[in-house]
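Report on one structure; see the data block that follows.
Shown here: the complex without one of its protein chains, the others still in place.
Showing subunit A:
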Amino acid sequence: MRASLRTTAAAAATALALLLTGCAGTDDGRDASGRIELSFQSLAWQKESVDANKQLVKEWNEAHPDIHVSYVQGSWDTVHDQLLTSFEGDEAPDIIHDASDDLADFAYSGYLADLRGLLPGRLTADIPRQSWSTTTFGEGVYGVPFLQEPRVLIANTKILTESGVRVPTPDEPWSWDEFRQVTKELTGKGRYGVAWPLKEPVSVTLNLGLSGGGRLFHRGADGKVTIRAGEGDQVVPGTIHDQVDTDHSASRTALGMGGSDTLPGFFGGKYAMVPLGFSYRQQVVEQAPEGFEWTVLPAPAGSAGLAQGVSPQTLSVAEASPHKKEAAQFIDFMLRPPNMVRLAKGDWMLPTGTAALADPSLHTAENGWATGVAVAKALRPAPAQSVRGYPEWKDKVATPALQEYYSGAIGAQELRKRLVDDGNRVLARYQR
């Protein structure tokens, strides 16, 4: 009722506006002189990253006078709803910056162009197969993965050195058991060995769980996905649970925090280590007190080595774009190895391209870049990102269950029951 009245009111009022503004615009994506016009919606938000993106757009426009790209600023906070509305209204940007875990619905709904055949062989060959699999849905490829962010341990160098524990390297990382033991040794005098910021516990648990052989989501021959919990699935949640509830070597209060919230405690010596995304190094650099020494360590390894899941940032082309070929050319330009390095540095993340990863400027020990590059080859697609029903499972089942488990309110058996039994009921509704 309200919608219809509002619609009527809007139509009446906009009629007046129409008279004032007049009608304009063409649908073939060209301006009056016949120049191709493309819009690129970027989600870059940090100054260095925005500057890098805008500079690359400027360089493209100077080199391609017949294909003009306009920079449009988007926002991570609301990108899904904003894109969905734009797709429905046939007003989506030609080139779309997003993350691979947000693409599945758009790809299956036909909003994104299948990039096979549009991208040059150089770019296709440069990005590893496991990265491409994050943007492959069904038979098609619906985005180019270009930046990724592993989870690393950011550690207080002084505490680590004074304790005398073995300092792990990407070649010789801690096992999960050793990590638990180390955090016990680092705990004491009002200090915790580790602070797990688990405000959103599901992605951390699933992504790091790959190292212990965890998988949880299993796709059958019929294409249907079921949830099963094996021994490997318990390695990471079991370690965290024991650190919090048995050893008391992990801060209980940090469980409800976001990554940034743990930094004051880390700087103040309350936590010896914090597992954070690779890009948090920028905040550490900006906010750490003068003289504070810190280092980047690889996350612990399990039976699957340093494997962990990531959802790379992606560039896609809208299916409705009248100039898909030119949009793909622009993506190829943006992701040439030197450009990919510039984008990676701007966001303090890792490039996916093998040529960009080989860039000497990323192989420096400064700010932990080299550690990140060393673990890049172990990165895998985040589990379940293409499973339909995953968002509901995550919000309604897994998040509360993991929060209760980590805080000690429920045990491992109850956790497994909820994740698997309740989870399969949720997935079944999406796979009828």
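Here, a residue touches a chain if its C-beta (ideal position, glycine included) is under 8 Å from a C-beta of that chain, and two chains touch if they have at least 3 such contacts; residues count from 1.
To be clear about the criterion, contacts and distances are computed from a predicted model.
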item: Record-based protein name (UniProt) of the chain missing from this complex, from "Tat (Twin-arginine translocation) pathway signal sequence", "NADH-quinone oxidoreductase subunit H", "Electron transfer flavoprotein subunit beta" or "Multiple sugar transport system permease protein"; value: "Multiple sugar transport system permease protein"
item: Residue of A:K199, A:R252, A:R336 or A:K377 in touch with the missing chain, whole complex considered; value: A:K199
item: Options A:G277, A:G305, A:P322 or A:P400, residue touching the unrepresented chain; value: A:G277
item: Contacting the left-out chain in the complete assembly, out of A:Q55, A:T78 or A:S361; value: A:T78
item: Option from A:D66, A:D90 or A:E185 whose C-beta touches the chain left out; value: A:D90
item: Residue, one of A:P170, A:G214 or A:G259, that touches the chain absent here; value: A:G259
item: Residues of subunit A in contact with the chain not shown; value: 1-3, 5-7, 9-11, 13-15, 17-18, 20-21, 23-25, 39, 43, 45-47, 50, 70-73, 75-78, 81-82, 84-86, 88-91, 93, 99, 199-200, 258-260, 263-265, 267-268, 270, 277, 279-280, 283, 286-290
